[in-house]
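Please see the structure below; I have some questions.
All protein chains but one are shown in place.
What follows is chain A.
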């Protein structure tokens, strides 16, 4: 292990470790007096290095603590390091392989959660939410979602800066030239005469040096890479079919597996007949696993086909079999008993609402599948003394523990290779596929088993987005919104999710009211109450989590009140807005969309919504046309306050993607259960948005705030209510339930 200087009173310390022919720089973490299960392999006071960058004969390598899901996390991390290291982005490659054994035992999942780069939003906040909840439960303090972003933002640059100064020192030692006569550029130290020594040639020397600490970070005005359009480091591979994903993983001797799970998710397998399947070509085994069977063959399609040839007797689902019962459970949850939180209670809602007949309405949001385009998969080999896993995951540490438990091993006997993920939206915060693959692999020790879910198994055995219901009561006076009492009911996502990891999470679930209790509107009499419904179908974090349904409820309710007051949806939001950052975001979309210009022509309509989620104020204006063949989405204008846009191209792409994600699901997606079985099992019945429906989208990132924020999730919540507002403006149809295709048709 590399040298550790005196334990300074710093929040962190840049460290180094010698690796074959070079050096790795990273951040040390210390085991604190409080037990930290993530670091429990370490003696108290001992340090583990989480390496960020390795320099050796092979070049400069960024060691990514977790896989990229499509949000460009690898690139932004590389850019943060490169900016201070003085390397160009094309000189840095990322390490797709496993972390070196030497640093595997570092706080992997803590690290996975602790770093969120701007533009790296997809579900990271949900990771934070989850991990945070567990950590609190375990009596630990880790930095929460709002502070970890700037934390990672500083740490990576600090690692780059310390590495640069240490490499300069190595050059000074090698050449005898004084430090202050050396400079750095493009992966090399420059000598006064113009000669260059590549970092790779200095790495071995640098490994023996004390790491230079506390190097001042460059002012953003000096940035060469950050804040400017960058070419994502995976863009060529992803444009040429040469990017390998988990589903492409292959190792010698590998067999392919499919699963057949009880279609009523979580129900038992009472009996089965696999004789026809076993007689099929290439099929070698059918083995019992939790909730069903694993089918092993020499080709994925043969395994899929054999799964369909099995007849089985399934037990019922452990949750209500029909949707009516799910909605009833939500409807029944608005009671004092089930009150989970009341985080907002301004003015005197009861008095105002009892004085006059209040306006009231009820809203609904359905279960939604994550359905990233890559179906979940995992390649697992279980040996007597070890196991190895190749999969795309956002929770490598849980994966390691779960594989160990199932295989009867210790966690440190399990090696996890985190591979590129073909989309997640929260899906890869779950690891059922790894557990099932391990159950199969444990029954055929020594043989690597690659389990691929069919699309149908993936969609029907997803843990979907929460189902949710809201009730609004409100009042208006003198053309203004006077009172809004919003009650929100849903089962707890975090509880459902953490239960699968053997954790319980006490206390209120802030996601039940996220995107609603904390909105920047000063309504004089304003109350937001969360009600925890009884557990129904198992659910999980879905891109923007609680705000994905609450952003719709809140804005839809506000729109109804504004309409009753006879006010303009934009003007009244601006009047009520009590946060300057949010106001700037609203003003931006008003200006971009020409809201104050000529009113839309007949048959057209515009809607606006603003949701603050994950610390980001994001506003959207949607404009539609009501055509004889259905609603056509024409334009969307979106502005978000993120503190600093580190990669404008990736930012633009992620925001547009988030808008389309929010709109597409609001238009036509839901998961419903009948006889305990999900009724939608593929993209014909869970379609989302198609290219021909995709509107023109204009995006603006605002940089008025101090905090650096991720942008993967915040564009999702305002999309649905802005669309609903536009449809109301054009057609007079008030939409209170998603998907909107229940009430209107789209082109």
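Operating definition for what follows: a residue touches a chain if its C-beta (ideal position, glycine included) is under 8 Å from a C-beta of that chain, and two chains touch if they have at least 3 such contacts; residues count from 1.
As a convention for this text, contacts and distances are computed from a predicted model.
Visitor: One chain of this complex is missing from the view, so tell me which of "Cytochrome bc1 complex cytochrome b subunit", "Methane monooxygenase/ammonia monooxygenase subunit A", "Dipeptide/oligopeptide/nickel ABC transporter ATP-binding protein" or "Isoquinoline 1-oxidoreductase, alpha subunit" is its UniProt name.
Guide: "Isoquinoline 1-oxidoreductase, alpha subunit"
Visitor: Specify the residue from the set A:241, A:598, A:628 or A:732 that touches the hidden chain.
Guide: Answer from the full complex: A:241 touches the omitted chain.
Visitor: Check each of A:183, A:275 or A:299 against the chain that is not shown and name the one that touches it.
Guide: The missing chain is touched by A:299.
Visitor: Just name the one of A:515, A:664 or A:710 that touches the chain not displayed here.
Guide: Missing-chain contact among the listed residues: A:664.
Visitor: Out of A:371, A:389 or A:513, which touches the unshown chain?
Guide: Touching the chain that is not displayed is residue A:371.
Visitor: Taking the full complex into account, what residues of chain A touch the chain not shown?
Guide: Its contact residues with the unshown chain are 69-72, 231-232, 234-245, 247-248, 250, 256, 281, 299-302, 304, 371-375, 421-425, 452, 454-455, 649-650, 653-654, 656-661, 664, 682-684, 687-694, 696-697.
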